[in-house]
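A protein chain is absent from this complex, but the other protein chains hold their places.
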């Protein structure tokens, strides 16, 4: 990893409220798991959007291929999972 | 000056000046994620400052609200410890300051949450959870910098040494206060020495122990900080914002 080299990508899952499953909310960069968890708290739960957070190294996720023709689209086939989607946490987003 | 007022004011000033310094990092942190984290901690400190200063104003009974106390006192009237007014330095100095401050505030707020004064107990109860997070954040970085690269180790050790002399003032005896800080020193030493040991850093020794903040005798830095913080408010006497 070079000095300007970015730290690994982590996928973030948040349980919005008791009784709900963890939902993917986005991703972030952090050098290690502990920092990833702290960063996730600060980035994705600034408005009390969650009661529990998971962080998962993006590289550890194996994604299914939508179809056989996936090979046609291949700018970086070595990256198993092309990162985040932004499912908004249902409800509970307090805004003024 | 009565005990509860002076004590509440001192704690409020600690939190306010710490918030002002931490907020200086905004747009300047080593990573964008850390920019957000430092802003969170600054917001916690600012929130505690507002509660404490508002209550101090009520205890004083002279009609001063949080803004009157924050914006219309001069440096000789501020009662914060010297540690919080020191310049941010590099990221290592800031993390050293945060480690020492949060390792002081955590047992202080915890003890406060059990004190007889209900308002102070409520503020302590809220703030101690935040302090626990600040301590965690500082410890996490002190370990990473201490064990990271030779350069980060050197900077982290230098950062700790730079701010360590200011610890003494935090625990000076204050028997008439709702919580006497002198009783908290053992907690502090235990927490901080464990973090430093894990970070492969040495606990500094310092015979020099500057103090005076609680009596309004500050470093030269505070007056500049206040000049900037207060300039706009003071330029428009009596205005609402």
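Letters A and B mark the chains in the order given here, with residues in each chain numbered from 1 onward.
As a convention for this text, contacts are C-beta pairs under 8 Å (C-beta built on N, C-alpha and C of every residue); 3 or more make two chains touch, one makes a residue touch a chain.
Note that contacts and distances are computed from a predicted model.
A.B. asks: Among "ATP-binding cassette domain-containing protein", "1,2-phenylacetyl-CoA epoxidase subunit A", "NADH-quinone oxidoreductase subunit E" or "ABC transporter", find the name that the UniProt record gives to the complex chain excluded from display.
C.D. replies: The UniProt record for the chain left out of view names it "1,2-phenylacetyl-CoA epoxidase subunit A".
A.B. asks: Return the single residue from B:11, B:56, B:70 or B:84 that touches the missing chain.
C.D. replies: Among B:11, B:56, B:70 or B:84, only B:70 touches the chain that is not shown.
A.B. asks: For chain A, which residues reach the chain that was dropped from this view?
C.D. replies: Chain A touches the missing chain through residues 1, 3-7, 9, 26-29, 31-32, 35, 43, 46-47, 63, 65-70, 72-73, 75-76, 79, 82-88, 93, 95-96.
A.B. asks: To test your reading of the contact rule: which positions on chain B touch the chain that is missing from view?
C.D. replies: Counting only chain B, the missing chain is touched by 16, 19-20, 23-24, 26-36, 39-40, 42-43, 46-47, 49-50, 53, 66-67, 70-71, 90-91, 143-145, 147-149, 151-152, 155, 228-229, 231-233, 236, 238-241.
Operating definition for what follows: only the chains that are shown with their structure count from here on.
A.B. asks: Give, as an integer number of Å, the spacing between the C-alpha centres of chain B and chain A.
C.D. replies: Those two chain centres are 34 Å apart.
A.B. asks: Sort out for me which residues of chain A touch chain B in the complex.
C.D. replies: 28-31, 34-35, 38-39, 42-43, 46
A.B. asks: Touching chain A in the complex: which residues of chain B?
C.D. replies: Listed in rising order, the residues are 31, 33, 36-37, 40, 136-137, 140, 144.
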